[in-house]
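Okay, so here's the structure we're looking at.
Only one protein chain is missing; all other protein chains are in place.
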Amino acid sequence: MSLQILVLAALDGIAYGALVFLVAVGMTLVFGVMRILNVAHGSFYALGAYAAASLGIAMAGMGLSPWLAFPMFIVAAAVVGITVGGLMERFLLQRIYGYEETLQLLVTFAVFMMLENVQRLVWGVQPYFYSDPLRQLGNVNVAGITYTAYQTLFLPLVALAVLFGLRFFLRYTLAGSVIVAVTEDREAATAIGINARRVFFLTFVIGVTLASLGGALASPTTSVLPGMGAEMIVLSFAVAATAGLGQIEGAAIAALLIGLGRSMAVFFAPEFEVVMPYLIMVLVLLIRPEGLFGKTTARKI
Amino acid sequence: MKGKLVLSSLAAAFALAVAQPAMAQDAPENIKIGITTFTSGAASVFGVPAQAAAQMIAEDINAAGGIQGAQVQLFFVDEGAGAEALTTEVRRLVQDEDVDVMMASISSGNCINLTPLMEDLEVLNILWDCGTQRIFEEEESTYNFRTQANATPEMMAALLYLLKTKPDFETIAVVNQDYAWGRDSWELFSAALKKLKPEVEIVAELFPRLGAPDFSAEISRLLATQPDVILSTSWGGDLDTFVQQANQRGLFNNSTFVLPLAESSIQRLGGVLPDGVIVGARGDHYFLHPETKDDEDMKAFVDKFREKTGAYPIYSVFHMAQAFAALQAAYDKAAEANGGDFPDRAQVIAAMEGLEFKGYGRPLTIREDNQALEAQLMGVSRTVEGYDFPIIDDMMIFDAEGIMAPPGENSLEWIGTLDASFIETEASEYKHEE
Amino acid sequence: MNALLSARDIEIRFGGVVAADGVALDVFEGDNLAIIGPNGAGKTTFLNICTGYLKPQAGRVTFKGRELLGSSPRAITRLGIARAFQIPQLFAEQTVLENMLLASASRAGRLGMFTRLADIPQRAEAEAILEQVGCSDVKDRVASELPEGKRKLVDIALALALKPAVLLMDEPTSGVASSEKFAIMDTLIGALRAQKVTSVFVEHDMEMVSRYANRVAVWSSGRIQKEGPPDEVLTDPEVIRTVIGS
Partner (left out) sequence: MLMRVIFPAIVLLAALNPLVFPQWDAFLTIVFAKALPVIGIILLLQAGQVSFGHAMFFAIGAYTAGFVGRWMGGGGELFLLLLAALAASVVAGLFVGIFVVRYRYIFFAMLNLAFSMVLFSLLEKFIHITGGSDGLRISRPTLLGQEMSRANYEFGIYYVSLALLALAIFGAWRLMDSPVGHAMKAIKSNETRVEYLGISPRRTLLVVYVASAALAGVGGALVGVFQGIATPDYAYWTRSGEFVFVAILGGAGQVLGALAGSFSFEFIRVTAAAYLGDTWQLTLGLMLLGIILFAPAGIVGSLVNVGNRWRGRRTREKPSPLGEAKEAVR
């Protein structure tokens, strides 16, 4: 294997990992704080992609500058996060916080099924493609190979920004430290007067916004079509479980690992491309049952 | 739940609404037709237009007095709802609804699944779109007939076109979807390539999964290896994504692309598909078919379909039209044999053997193994005035006999008997005319 | 006389907190050993170590000469060391009798898959133990519905159903109404003696200690500060200052 190929594989892996991270980090955050594994997370990814693609196509139709697509992505993601995520938390999740994990999981599974259906009803079955932002950023040349700046530079930068933004938010802002407090010890946090409900609402909206931001950012690179969410869920699970549930930095590393594993497979063992994320997840969990960065907690007796 | 839905009830209601009382005294009121098609999932890019076509054709048939005086009534089943739901619903149609004929299906997997069921239930089934060559090669069939070509001539035509137009290539790579069609089509193509041009080196065999959202790594690898030819039999959203990403990164600059199913994506892709890409349409049909585009019925069909859906017909639409054409021809033939009286089901099935019928391309014949002989149209993409997407130019039409395995012969074994003279297979050539 | 259960040089710390720093303690057959000491001194931790729930950083624990460290709670239970808990650890969704039968079934060997739990041959014995601890009246109630005192007793009964050689109890009568404490301890200690069960119990109530223990160990600052018969230990001025007085 030549160095060139390693570099190429690494670039593709980073670009893919960045996108996966953007989606998976929301799921990880939500699980860390609320202890709910949100199956509907992939649907929010799809909703974000659909919203961004249809807004983008509409904007292009109005003759607006393609540069406006970038702020539009954030707006689209936030709109999905606040409306769909907010409504789901307020009217559904709030009723089930006392339930067992399994039932919570199934509630989100039900939402997933419904949202899959809703997507088809709203957007139909034909693929959407909105690649103006991708073209707008142009190409870069690495080792004689053309890459899109959007995938190779922009997406990883956004992922880094989200990673450090979240770290900053959780460590240095009041809302963030409240979230951390609830993550670490819900009872103690409630005991000192933290309103867990508001924390949950905030967290969930952030998580959904991140998922749909991932979808919005993915839309210029891929066909937006029904079923795109179902695969992303499994991938997000793989990242979240590999990282250790609730581990934000861990999710970044796990996403990178899965991205690199996948692109290396394309270059050296294409037949393994599909199984790669699951193999990584199985291997990591077999060696470290709580994930790469997860912590075990013993029951107090 | 991989996207599942059924438009069937709406469609059935619609079909009921358009159905009218029968004219002829001896004919039954209705011919009931069950149609399986994708109305959900990725393959609905074929299924939904085909469904629209079926409804449109049924309207036309009924407005013209039906088939031998009987109105056709359609029942749709969603192939996207999964194998069990599909067989359950098909069974219900056959056993409870008592349909006269089934038309199944788009997915080869579903065809493989349903053909033995149809044999057992003893109901006429028209394989209206699925491509796997295995079906009639592996098992004989009494009740199943295919009204279009299969994977073997489709791939042979693509290979021949490539060899005739670009004889000097030295390296090839494949990027196919990782499922039966992607694998089978490459097996046929590469087996023939090895016989006809053994010196060609296969530099990459990539099978990203069906529905993959990203091909960046595949494209990087192709950019690094720079094959002369890149083949992809992908379709739908996968093909769109692949072409978009490949175009953006300049993969089209140095490699010739062969995209045998691109006709079905070309209207969505628009200008993203560059000129000079070898494009196929899985058969002998195209809305600008050089031999039939000026026929009145072709023009009317294309216009009406555009009016109904806003798009030009794609190959699955033509396949649906062929299935109806065959059905109509079979009823007519059977009625004639029956002294002009309305035929019973067995007579219709008997009429299917050796049936000659015409869709919107050259005439077709059903062979003794129940497989239709259909010519193949290939060409390259070209941007022309009047269309906001590339059309197919420099067309070649290959007659079916020369490019498919004879009845009873296995395709791969047949390909094993080919030699370099196969490249000389004759083709009619056409340029696009304004 | 050889010790039945013997701990040597146990060291364990959690972060900066030293819970045990060279603890040595012997339990002899027939003992009713009470462990007393200030809150948070590490008494429960010691029980956790002896039963394999925690692993100390250094030291050894032997039972009948056999090394216990590294074994799981399950393996240690199977050797004959049972444990009752400060916070009752019951199977909340099942009835008291079902809780007991599960313990009895486990003690009797492999668990069956197709006989009903209620029909196992050990049922009479399980009911007898419930009778002994005065819980027969609640045997058909779901464990989570019981008042705290009853839960505590069922917790001990579960350990007794294992017919252990040694029973480790963590504040057996905390949570039990004080009017009932002595009656319960009378029957309990009686049952232990009758079945020749050696017992160790962590206790805060000095009256309980002086009544029911034959030996007392004082745990303080991660060490055994003093050890001996109750009348001797409980009157020691230093013990009074550090433990009893506090």
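Of note:
A, B and C label the chains in the order they appear, each numbered from 1.
Just so we're on the same page, contacts are C-beta pairs under 8 Å (C-beta built on N, C-alpha and C of every residue); 3 or more make two chains touch, one makes a residue touch a chain.
Values in this document were obtained by computation on a predicted structure and should not be read as measured data.
Put simply, the missing chain touches A, B, C once the whole complex is considered.
Checked against the full complex, the candidates C:89, C:136, C:174 or C:187 give a single residue touching the omitted chain, namely C:89. When the omitted chain is restored, the residue from C:117, C:206 or C:240 that touches it is C:117.
Contact with the undisplayed chain is limited, among C:105, C:189, C:202 or C:216, to C:105. Annotation for chain A: contacts to the undisplayed chain at residues 31, 37, 39, 92, 95-96, 98-103, 105-107, 109-114, 116-118, 120-121, 230, 234, 237-238, 241, 245, 271, 274-275, 278-279, 281-282, 285-286, 289-290, 299, 301.
One chain of the complex is left out; on chain C, the residues touching it are 51, 53, 72-74, 77-78, 82-83, 85, 87-94, 98-99, 101-103, 105-107, 111-118, 120, 142-144, 158-159, 162. Within chain B, the residues in touch with the undisplayed chain are 1-2, 4-10, 39-40, 78, 81-85, 87-89, 91-92, 95-96, 107-109, 112-113, 116-117, 120-121, 132, 178-180, 183, 209-210.
Everything below uses one rule, namely that only the chains that are shown with their structure count from here on.
The chain occupying the central position, as judged from C-alpha centroids, is A. Farthest from chain A in terms of Cα centroid separation is C. Between the Cα centres of chain A and chain C there is a gap of 49 Å.
One inter-chain figure worth recording: chain A and chain B are separated by 38 Å, centre to centre, where each centre is the mean of the chain's CA atoms.
For chain C, residues touching at least two other chains: there are none. Touching of two or more other chains is recorded for no residue of chain B. Those residues of chain B lying in contact with chain A across their complex are 1-3, 5, 39-42, 44-45, 48, 178, 204-209, 211, 213-214, 216-218, 220-221, 223-224, 236-238, 240-241, 244-245, 248-250, 268, 272.
Across the interface of their complex, chain B is touched by residues 4-5, 8-9, 11-13, 15-16, 19, 113, 116-117, 120, 124-127, 129, 131, 134-135, 139, 145-148, 151, 218, 221-223, 225-228, 230-231, 262-263, 266-267, 270-271, 273-274 of chain A.
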